[in-house]
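Here the structure is laid out as structure tokens; the discussion comes afterwards.
Here the complex is missing a single protein chain, while all its other protein chains stay put.
Now for subunit A:
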Amino acid sequence: MTMFHFFNCAILTFGPHAVYYSATPLSEYDTLGTSIKAALVYLGTALVKLVCLATFLKVSDNEAFDPYQELLKALIGFIDVAGLYFALTQLTHRNISQNHKFQAVGLGWAFADSVLHKLAPLWVGARGLEFTWDYILQGLEANANLVLSISLAALGSLMWLRKNKPKTLIPIIYLCAGIVATMPSITSIMHTVFVLHSH
């Protein structure tokens, strides 16, 4: 029964990535290589991010809200954007079209994120007898993350790869990219506020 629950949660966490790959033309044009490269870039980025977080961030014992620390966290979050930039502009794989490239990169990015952040807790936690909603919520989060990654990659490809952009759209694109890139910080702030209010 517990294995069953683990299986369910794994489907929820990793299923959409596979469905996305097989349902869209990505599978027809064999863009798996790009996705894998993007995942590797994600790994590198995550490492850099970890080092930065460990170097610059103080470990606070009390979970008080510190604006300066939050700002730092958001700034470190922009390393992700740098990684995506690298993946979108420097990776060339069989000259796939821009349209497929950002999807493949976003997909690889999101999948690597899910594997890195969700697989181990799932394996350790969801097989236990004790039932919690945590792992189902975590699966839903992975879904949201997929959407987020692909949209960020799409915005990035609009910014950096497309040559003839309509002038009026440029600020909107940058604004959207900024919002999407700071999404983790925004959610964490909202979470803190919500928790503070509920207590």
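Convention: a contact is a pair of C-beta atoms (placed from the backbone, for glycine too) under 8 Å apart; a residue touches a chain by one contact, two chains touch by 3 or more; residues count from 1.
Keep in mind that, in the parts below, contacts and distances are computed from a predicted model.
Chemist: For the chain that is missing from this picture, which UniProt protein name fits: "mRNA export factor MEX67", "Nicalin", "Exosome complex subunit Rrp46" or "Exoribonuclease phosphorolytic domain-containing protein"?
Modeler: "Nicalin"
Chemist: Go through subunit A and note every residue touching the omitted chain.
Modeler: 1, 4-5, 7-8, 11-12, 15-16, 19-20, 22-25, 123-125, 127-131, 136
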